[in-house]
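Here the complex is missing a single protein chain, while all its other protein chains stay put.
Chain nomenclature is as follows: A and B, assigned in order of appearance, with residue numbering initiated at 1 for each chain independently.
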Amino acid sequence: MARSAQPVSSLPGVAAAFLVAALILGTLAAVALRTEAGHGFSSSDWAALKFTLTQAVLSAVISVALAVPVARALARRRFPGRSLLIALLGAPFILPVIVAILGLLQVFGRAGWISDVLVYFGASPIRIYGLHGVVLAHVFFNLPLATRLILQGWQEVPSERFRLAAQLGCDGKALFRLIELPMLARILPGALAVIFAICLTSFAVALTLGGGPRATTIELAIYQAFTYDFDLGRAALLSALQLTLTAAAAFAALKLSRGEGFGAGLDRAIQRWDGGAPVADILWISLATLFLLLPLSAVVLSGFSGLFLVPFIVLKAALVSVAVAVASTVILLLLALPMAAAIAVRRHSVVELAGILGLAASPLVIGTGLFIIIRPWANPSDLALPVTALVNAAMALPFALRILVPAARDTVSRHGRLALSLNMEGWVFFSRVLIPRMRPQIGFAAGLAAALSMGDLGVIALFADPEIATLPLQIYRLMGAYKMQAAAGGALLLLVLSMALFWILDRGGRWHAEA
Amino acid sequence: MKHLLIAAGLLTATSAMAAEKPQLTVYTYDSFVSDWGPGPKVEEAFEAVCECDLKLIGVEDGAALLSRIRLEGKNSDADVVLGLDTNLVETAKKTGLFAPHTVEAQYTLPVEWADETFVPYDWGYFAFVHKAGETVPTNFRELAKSDAKILIQDPRSSTPGLGLLLWVKAAYGDEAADVWADLSDNIVTVTKGWSEAYGLFLDGEADMVLSYTTSPAYHLIAEEDNSKTTAAFEEGHYMQVEVAAKLAGTDQPELADKFLNFMVSDAFQTIIPTTNWMYPAVPPKGGLPAGFDTLQVPEKALFFKPEEAAAARREALPEWLEALSQ
Partner (left out) sequence: MLKLSSCLIENGRFQLQANLHVEAGSSVAVIGPSGAGKSTLLEAIAGFRELSQGRIFWKEQELTKQAPGKRPIAMLFQDGNLFPHLTAAQNAALGLRPNGKLSKPEHEQVEAALARVGLAGMGARKPAELSGGQQSRVALARVLVQHRDLLLLDEPFAALGPALKAEMLDLVADLVAETGTTLLMVSHDPQDARRITNKAILVADGSAHPPAETQQLLNNPPQALREYLG
């Protein structure tokens, strides 16, 4: 087929992708090149690989499977507090790992709320530790993400299509086959791949909820190789394994998710005529809300009493974290928008792949690699904040692309020809059509990136600037100094700040999720 | 981004101004430099006597600290490393990156210390912390038979976790694997680091958590809470000794020696108990803070010499993995 003209060049996006790939693979290479005497895989590594894959596949499949009915219910129902609930969906995702673990176990643990109720009625407490506990925790983290991705898919279906379906008298099942199934087929593979990749690098959560060394993941082995064994070769090898697995998952997702968008719509407010059974929808929304909000309220409750114990210096760290989050969001958009445009005009597997690798890259490897690379030129700790912002952006990139690419693709397919005929090319198309058309997605992606950056301990711990600490680092330090209550207060502060940033950015771009 | 760069620029400018004085760079673990650790007070006390600028850089924990030094190698920016524990000393020595010290001090460690390179600054006993007033097992065998639930840390990612591994190995030798197998149903879970385990314990997730005999002192002194205590184990308690050393490649050898000597002096040692919540290596003139007298003192100290610890770990870790992976 003859190559058709495109309104925007894919060159900047390809360049951005190479930059990201260079960051991830370059740091890996830097680590690998420092190898002294390395060991290959040991039998315990194979066990770790097996466990890592099992939990990641289960977590991804269950998260996405549960997210479909929840997103569907949210897409169909309007109720007071709906937009707040959608904003809160971002929350589990942004908590520092240690805070999330404590919150989860306050609800699901041996001495958790649910066990308390069970014991009160004479039953035995729940046994949370094990593979099912790992999966539960990962679903807690990723169900909201999956729900938002799928909900967005629903909202990108032009209301004209639903109108047509309603006119044709499609009931639930027919509507599902006609409109929703094709949409899901387009969204789900990407969502699965992203969550699989996130769970692949899980470490503290998997170990703690898994109940012991049975739940050893590759990331733990990488950590061990870096610290206790100082075996950089093994660390690089294991990290390369993670990257390969992620790349394989990403390729599979790309193959599966090929499909066209829904064609033009006229921005009519979304209105649905398929009432369906409200009972099921209400049930799904309530269950998901409970599952997500209970651990969050545990975090909030323990945070309240500690809020007044939060030392002033932690507030300073909060400001630093906000600054890093904003910088990280700007970097993210500078990378993600051209990449999304590149993918939209032509299938660039390289760009998509570079986009997802950030997830599977071990933060330890990136951090150490950057340290090795930067050290001959500058004092790494002087660059702690810019490097943290950069790495946080790279880690948020996969999410941003999942959010931006479908919208970019639709925009190009809907408006590309018209733009071309009007000589709107390159920057003009980018700024006059692509960005305005993608505002909601840009807002969502920016909000997510900012919140992720807020909660991530990131590489700042490795770069150790003695003068500047971020909020998550200070929370960890409070815990290390026995000040668990103050740390809980700090975690609440973090939660509130992250949610506020997320809400402002997401709200700024959102037209579709009106309550 | 622009502001960050400006901020970074300002920082460089201020450190350049301070550079008229000689600068001593000390790498240590992160909790040492935190605002609630010994770092700020130590910096103030040393700068009052040294005519220098003391720069404390925090690196996660002891194991990560040693990795950082090995990563930087011969031209490390560090002059002194503070915060390795005895289980890392042998590996550290083999790197050849450290130089002998000039310190002479009267340590009150329960074990003999005569290392030419590494200077101890504090120490403690590992112990299981539990709520006061509860009846708890008095040894590992009894613990294994009981219904008591414990939280421990992973020896592959945590210093206390490694301490427990060596504790059981020191107490039971070839039977350690059996003990672990029996303990497996008592272990609620294994965490990445100390903070997760201790946090879960405070939330009531288990009866006991692996920590130090000095942990109750924090609750007593800082929170006026005497509800925590430690279980005395008949086998004895494994010791952790934290040490510091001068880098062979330092460009401030005299200042580094000065710091190591300062470290065993009263000014430094009085800071340790209520910031690092460990026993000082040299008893402060004013004695230990009130509250430390209430702590359990184990009858027997278990300890692998640095040269034995690495071999013990190599043997014990696979046993632990095997026993707990069933």
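To be clear about the criterion, a contact is a pair of C-beta atoms (placed from the backbone, for glycine too) under 8 Å apart; a residue touches a chain by one contact, two chains touch by 3 or more.
As the structure is a prediction and not an experimental result, all values here were calculated from the model.
S.K.: Considering the full assembly, with which of the depicted chains is the omitted chain in contact?
M.R.: Touch partners of the hidden chain, whole complex considered, are A.
S.K.: Any idea which of A:Leu11, A:Leu315, A:Ala378 or A:Leu418 touches the chain not displayed?
M.R.: Of all options in A:Leu11, A:Leu315, A:Ala378 or A:Leu418, contact with the hidden chain holds for A:Leu418.
S.K.: State which residues belonging to chain A touch the missing partner chain.
M.R.: Listed in rising order, the touching residues are 1-5, 264-268, 414-415, 417-425, 428-429, 431-433, 436-437.
Simple rule for what comes next: only the chains that are shown with their structure count from here on.
S.K.: So, what's the distance in Å between the C-alpha centres of chain B and chain A?
M.R.: Comparing mean C-alpha positions, chain B is 35 Å from chain A.
S.K.: Of all residues in chain B, which touch chain A in the complex?
M.R.: 1, 3-5, 7-8, 11-12, 30-31, 33-37, 55-61, 63-64, 66-67, 70-72, 77, 91, 149, 154, 156-157, 162, 184, 187-196, 198-200, 202-206, 215, 218-219, 222, 277, 320-321, 324-325
S.K.: In their shared complex, at which residues does chain A touch chain B?
M.R.: Those residues of chain A that touch chain B are 34, 44, 47, 98, 101-102, 105-106, 109-112, 129, 203-204, 207-214, 220, 223-224, 226-228, 230, 311, 313, 323-324, 327, 330-331, 368, 371-372, 375, 379, 381-383, 385-386, 389, 461-462, 464-468, 473-474, 476-484, 487.
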